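Moving on to subunit A:
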Amino acid sequence: MASASSGAPMRKVVDYELLFDCVHCGLCLEACPTYALKRAEMDSPRGRIYLMKALAEGRLPLDSDAARHLDLCLGCRGCETACPSGVHYGRLIEDARAFVEANYRRSLMDRTRRAIVNAIFPYPARLRALLAPLKSIERAGLRPALAAMLPRAMREWIELLPPLSGCADERAAMPPAADPGAPAVVVHHGCVAQVLANSENLASEAVLAAAGYRVVRMANTACCGALDLHSGNRDRALDFARRNVRMLAACGADAIISAASGCSTAIAEYGALLRDDPELAGLAKSVSATVRDLSALLLERGLPTMRKLECTVTFHDACHLVHGLGVREGPRKLLSSIPGVRLIELAESDLCCGSAGNYNLTEPEMARELARRKVDNIIATGADYVVMANPGCEFQIAAELRRRRANIKVIHLARFLAMALAG
Partner candidate 1 sequence: MRADGFSSAYGCDNFVFPFGRGGFRDRGIRSENPSIIARATAGANAVSAICCAIVHGVSADVIGIAATPLDSRLVDELAAIVGRDGIVSRPSELKVYECDGWTVEKNSPDLLVMPRTTEQVSAVLKALWRRGLPFVPRGAGTGLSGGALPVNAPVMICTSKMNHILAIDLANRRVEVESGVVNLHVTNAIKRDGFFYAPDPSSQQACTIGGNIAENSGGPHTLKYGVTTNHVMGLTLVLADGEVVELGGWAEERCGYDLVGAVVGAEGTAGIVTRAVLKIVREPEDHRTLLATFADVEAATRAVSAIIAAGIVPGAIEMMDQLIIRAVEDAFHAGLPADAGAVLIIELDGLVAGLDECAARVTEIARSAGASEVRLARDEAERAGLWKARKRAFGAVGRLAPNYATQDGVVPRTRLPDILRVIGAVSKKYHLAIGNVFHAGDGNIHPIILYDERKPEEVRAAVEAGREILAACVEMGGSLTGEHGIGVEKQGEMPLLFSPEDLIAMTELRRVFDPMERSNPNKVIPRPGSCVEVAAPRRQVPI
Partner candidate 2 sequence: MRAPYAHEERAARIVAEPADAREVAELVRACETDGISLAAMGAARTLGEIRKTPVALGVSLNRMRRVIAYEPADMTVTVEGGVSVDELNRTMEPSGQRLPVDPQRPDLTCIGSLIAASHAGPLRLSEGTSRDLLIGIRYAGRGGKIVHGGGRVVKNVAGYDLMKVLGSSFGTLGIIVEATFKVRPVPEHYAMALARYDDAERTFEAARALNDLPLAHLEVLSPAAAESCGFDGKYVLLAGLSGSRSEVASQYAAAARMAPGARLIEKEDARAAYACLRDFDFLSQSLAARAAVAPAELASAMLAADAEFVAHAGSGVAELFLNRMPADVRATVARWREIARGRRGHLRVIHCDPEVRPSIELFDLPNSGAMGLMRRLKTAFDPAGIFNPGCFVGEI
């Protein structure tokens, strides 16, 4: 009892001192997507922190309940925005996940699912290979038929994929640089993104060039490590981080961006992640300090005159963009600056859509519920386009909109801007 609290924690679950930042005020509750749906304390940030503390103090066994509530967290970090005490929830949940991975044995189904995700998604070549036959099936118009034949779990994965024919899965020519003295920007092409959302990468490069930036490319791209970090594979995440730090530093760019906000946030946190790395700590810190947001860069230098796009748009805040990088106003300002565009505010715009990295692959039910809620709100705006700055959200929201047969176009901010610039 009293003694349990006065001594050191019994188990290393997370950085124990960090838990004391939480004052149990509860202001995070409604900012949490799982609490919003489940309405139960153990599926809230405050409840999860309580569980972590009880686990650390040995007052709670790591059983299926505890693992379940920690698994269900999307890692969206909406709670960090809501938290007045500055709790480092992101770090806490990442560490707690690593603790669960190391100490808890999941069901066979769960293990299989996670193994597939871990083995394929961070590696573009493997994903390409896997998708190649599907691409042919799609070309033959048989994708819906295939989906119908598969068991539910796999069908939902297939449904999430965007039309593969639309994916510009190759490197386009580099956009011309306006001025050799202009600031250099590198777009991290990501892992899944370079296979399924390369047009987003290319559009980002194009609009940056249009704004007068000098676009440079990495010699090679590796997964940023966020997927691993969020699912408790800490070692591989560190490995990816180290590789990226070296490669990004080698680019010598003035700014680093990613079309996927989850990757941006991960890179922005390399400094913290590798703070104990004897060799790379310093370099990681400087790489992290270079991470910027596309909208901020574009607003800084200004975009050339855009053509008129008569339409209504609404903006969905990708979690790591708004809660991780704290970017809220920039994209809205850019959208509103396009002639003819009318921006309609989206209700609960910063509530997670359920995509959350690979969460929609490992926790399909909760992900689906969140997608429904998100799409309800999107449909209610009556907008022509729903714009966002993260490919994961695009896949998730587009899949749900397809299921609802709703005629609202999903588009990445960079592609929308590129469209306005095309004229």
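Candidate entries met the following condition: all candidates are chains of the complex that A comes from, given by their letters.
A few points about this structure:
Keep in mind that, in the parts below, contacts are C-beta pairs under 8 Å (C-beta built on N, C-alpha and C of every residue); 3 or more make two chains touch, one makes a residue touch a chain; residues count from 1.
Given the structure is predicted, the values throughout are model-derived calculations rather than measurements.
Which member of 1 or 2 touches subunit A in this complex comes down to candidate 1.
Against candidate 1, in their complex, subunit A makes its touches with residues 1-2, 4-6, 20-31, 39-42, 46-47, 50-51, 53-54, 57, 59-61, 63, 65-66, 69, 82-87.
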